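Before any comments, here is the structure.
Only one protein chain is missing from this complex, and each of the others stays in its spot.
Moving on, here comes chain A:
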Amino acid sequence: MTIDEQTPAAGTVGLKASAACWLRRPRSRRELIDRLFAVQSLFALAVVFAVAIAASPTRNGENLFLSTGNLGNIVRAVSEIGIIAVGMTFVVLLGGIDLSVGAILGLSAVGTATLMVDSGLGILPSVLAVLAIGAAFGALQGYATARLGIQSFIVTLAGLQVARGLARIWSGGLGIPIAYGDGPKEAPPAFEILNGSFNGVVPVPAVLFLAIGVAAIVVLRTTAFARHVYAIGGNEKAARLSGVPVTRVKVAVFAIAGLLAAVAGVVHAGQLNQGSPNDGAGYELDAIAAVVIGGTALSGGSGSMGGTLAGALLLGILNNILALNNIDANVQLLIKGLVIVAAAALQKLHRTVA
């Protein structure tokens, strides 16, 4: 492929429409399509939302899907995967993949329960220790891929086993229930806040997810660090020759992914009132699905955090509406698989057209 000639069409590749461009009327159908695709994951989210409303069962004339309780359930259910997916987005933008996040979630849930219940630590020290472990675990993986030059797929595949093993050893292989109270072997009742909601409407984990997501969007848009992530993902050699501190950035990105997986682990322990070493199995794949539906290229260097947030919500709504309609769990899996392929195909189609 040569891009030597003046091919205006090539100008649309991976371009985000600027604000000024949005205020103008689209000059052609081609441009209109481009604009829709610029926010395609939001667009897809809106479509799925609309379909969900239409497909929702009703009780006494009330749309069950739209009920406050149900919407709360959706964002609560989405929040753990969503938080993990935020970290995964950084890794995928870098051109890597992190398979260990589900296992780190399990390790962190176990850690949270053990430290609070068995070791009798307070909330803050327990949580901080767990987050530190998650971040350190991620950083170590980042260092291994950067310095040893092993693909992150392999490093984190190994990390998955290690984290799962650590979780089993730490917990003795059993789930550790969290009882609340002031006595020994009881966790501080304040930790139960993760099970609660603001005003009884907005679940606390969802707010946490939203806050982390917004912070990540800001980081990706404004920081030099983010530019470095995109540069490495686009062309690592070029990034290195341009003076990007490649090792440092990789370590930081995997540390972020580990840290956010640990956050999700704490949330998980709080929501289930226990920490089990098998928690979070397969979550890494759901997180990757959210990233892919959000339009981030697995090859690295292009994509957005907003897309991932929309992708995570889309998967949550899908799960919810299928469950509301009592669709068989196995059939649910099937439908989810088709949606992921459809999302990827849509992006491919757009790139080919452009």
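One rule holds for everything that comes next: a residue touches a chain if its C-beta (ideal position, glycine included) is under 8 Å from a C-beta of that chain, and two chains touch if they have at least 3 such contacts; residues count from 1.
By definition in this document, contacts and distances are computed from a predicted model.
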Protein name, per the UniProt record, of whichever chain is missing from view ("Quinol oxidase subunit 4", "AMP-dependent synthetase/ligase domain-containing protein", "D-ribose transporter ATP-binding protein" or "M67 family metallopeptidase"): "D-ribose transporter ATP-binding protein"
Touch with the omitted chain, as defined above, among A:231, A:264, A:317 or A:343: A:231
Those residues of chain A which, in the complete complex, touch the missing chain: 1-11, 13-15, 18, 222-225, 227-228, 230-231, 234-235, 237-245, 301-302
